Structure formats: structure tokens, C-alpha cells
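With one protein chain withheld, the remaining protein chains of the complex are depicted in position.
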Amino acid sequence: MTGSIFNIPFLAVAALIGIALYIIISQRNLIKLVMGITILESGVNLFLITLGYRAAGITPIYTHAPEGVMVLPVPQALTLTSIVIGVATTALMLSMLVLTYRHTGDIDSEKSRRMKG
Amino acid sequence: MDTLVAHSAVLIIAIPLLAAFLTPLISRASEKARDIFVITSLAFVEFLVIILAKDIYLNGIHIYTLGASSPTLTIPEHYMVPVRIILEVDAMSIFMGIISATVSLAAAIYSLSFMKRETGGDRFYILLLLLVAGMLGLEFTGDMFNMFVFLEILSISGAALAAFRTRFADAVEGGFKYIVISAVGALVILFAVGIFYAPNIICST
Partner (left out) sequence: MSKIVRTISNLLILFILTFGLYVIMHGHMTPGGGFPGGAVVASGIALLIVAFGSHHVQKTLKEHHFAILKSSGLLIFIGLAFGGIGAAFFYNFLVGSPIFGHIPPYGPNPGDVWTGGSSTIMNIAVGIIVSAGLSAIVLVMALATGKER
């Protein structure tokens, strides 16, 4: 494959997002659907961190720092925010699944079609 | 009045947030105090939106920088690009802000007698105030990542409100479908924001 060795994280992002979209479309068990959304969120977070790489960079911490250019810290702050949002979304989806199981006794997307759409 | 107009772009977003955090304390006193508090804060937001709209019509775009030593200082000394979170209010934003504030005030007034029959307590009003803060933040923000953050606040509060009456199975199923579709859509928006950010990085690979 052409290009340098620093393209490997981008290939990992593509693989994660592709697998996650396939899981979301094709699984019937609703807990596996929530797992697919978590994998999609991990893929997008990895993409945001990989954008900030500078060649031969060190970690952006000022305490006892060695010499050299630092990698960009702004995408890391954005990724931390996105991880927090992902935790909140996952918690809300799982709570709604617990309530659905208590009403219908079955976690299957073919059975939760009371609203027809 | 002049300082109120200068700070009003951020007070419109911060006052529903402050009211949402104070509502559990106030509802320990009595239910009537909580109702009056929610209606008063939403009415104050409506008043601020109207005076900000009049000022934008006369004087142009408002810019507000969070955390600087004065609200319009976007580029501090020795810097070459704008830093910090910037709110930018122009005519289109304040038009949507007037619609959002008016509809929220009407919804809160009409929900007072409806919520007397429900058993959710004060959680309905906390979620409604968070929804209003998310909507107004989405309209007044100046950069794309803040748009994503406020969009997620909006969708989580909206899905929790859609599934509020948990004794009906239809409501919970509707809320679940809302949160799944909204979460996937917002993650794809974040991916697009990342692609927008990439060509502007000066990289020496």
C-alpha cells in the first residue's frame, strides 16, 4: 500500500466504522445494537486524536518536559468531551432497554413494532 | 441596560442551565414555588432575547468570548488567531432564538396543569430547561464543535422527555428509537467536523 507507516491508524478507523455500521444495520438483538453504537463512537474518537499528530512529537505536558515539538492538544480536549457524551448516551439507551424488557419480556427488534414505524 | 445587552448573548444560554440546577432545591419548598420559578426564568430569557434582537437590528453582529477579560476580546495580545469559545449572534440566529424562546415559554405555561396528573415530580421541568438551554446554545454558537455538543445535549434531553411516561410501552419504544437514530447521526456529524478540521493543520510529516 502506498504512503508512509503513519497511515495505519486511519485504516483502523475505517475498519472500526465499517464494522460498526454493519452491526447497526443487521443485528436483531437490541443489546448488540447498543454495542455497535459504542464501537462507532470509539472509531470516531480515534480519528479525532490521529489528526493531531506531528512528526517526532512528544506528549503535550509541561511538567518535566524534554525538548521537541509537542503534538496538538486541541483534538485531545475535543475527544475527551466526545467520550463523556458517549457515556451519557449509552447509559440512557441501556436504561430504556431495561424498561422495554419489563414491558414486553423480550429484547428483539422484530417484537417492538407496536408503533408501526 | 448597556451591560445587560453586552452580556445577554451568554445569559440567554446560562440562565436556563442555572434554573435547571436550582430546581431540585426549590421544589423541596413547595410545588407552587417551583412552577413560579420555572415560568419566571423562561420569561426573563424571552425579555433578554427581545432586547438583544433590537440591538442587533440597530448595531450589527454581536460577538461574545467566554473567559476573556472583556466580552469582545477575541484575539489577545501576542496571538494571531482567535482563541477560546466564541458565541456569535447575527440576524438569522436571533430570529430562530425568538421562535425558540416564545415556544418554550408557551409550552411551559401549558404544561403546568397537565403535570399535576403525572407522577414524575420535578424531573419534567429539569429536562425541559435543559432542552431549552441546548436549543438556544445550538443557535447562538460560533464554532462547529460547540454545535455538536449542544446538539447532543438537545437529543439526550429530548429522548428522555419522549420516554417520560414509562408506564406506557409505546412511549419507551419511541424514546429508544429517537435516541438510537439521533446518536448515530450526531457521531457522523462529528466525523465530518474532523474532516473539516484536517486541511487547516500545518503538519510537517
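Lettered A and B in written order, each chain numbered from 1.
By definition in this document, a residue touches a chain if its C-beta (ideal position, glycine included) is under 8 Å from a C-beta of that chain, and two chains touch if they have at least 3 such contacts.
Every value quoted in this text rests on a predicted model; they were computed, and no experiment measured them.
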item	value
Hidden partner chain, touching residue among A:I31, A:A55, A:L80 or A:M115	A:L80
Chain not shown: contacting residue from B:V10, B:V83 or B:V184	B:V10
Sole residue of B:L18, B:I61, B:A106 or B:A198 that reaches the chain not shown, by the stated touch rule	B:L18
Residues from chain B at the interface with the omitted partner, ascending	7, 10, 14, 17-18, 21-22, 24-25, 64-71
Residues of chain A (touch criterion as defined above) contacting the omitted chain	61-66, 80, 83-84, 87, 91, 94-95, 98, 102
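One rule holds for everything that comes next: only the chains that are shown with their structure count from here on.
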item	value
Separation of chain A from chain B, taking each centre as the mean of its C-alpha atoms, in whole Å	25
Residues of chain B touching chain A in the complex	145, 148-149, 152, 156, 159-160, 163, 166, 169-170, 172-177, 179-180, 183-184, 187, 190-191, 194, 197-198, 201, 203-205
Partner chain B, residues of chain A touching it in the complex	4, 6, 17, 24, 30, 33, 37, 40-41, 44, 47-48, 51-55, 72, 75, 78, 81-82, 85, 88-89, 92-93, 96-97, 99-100, 103-104, 112, 114-115
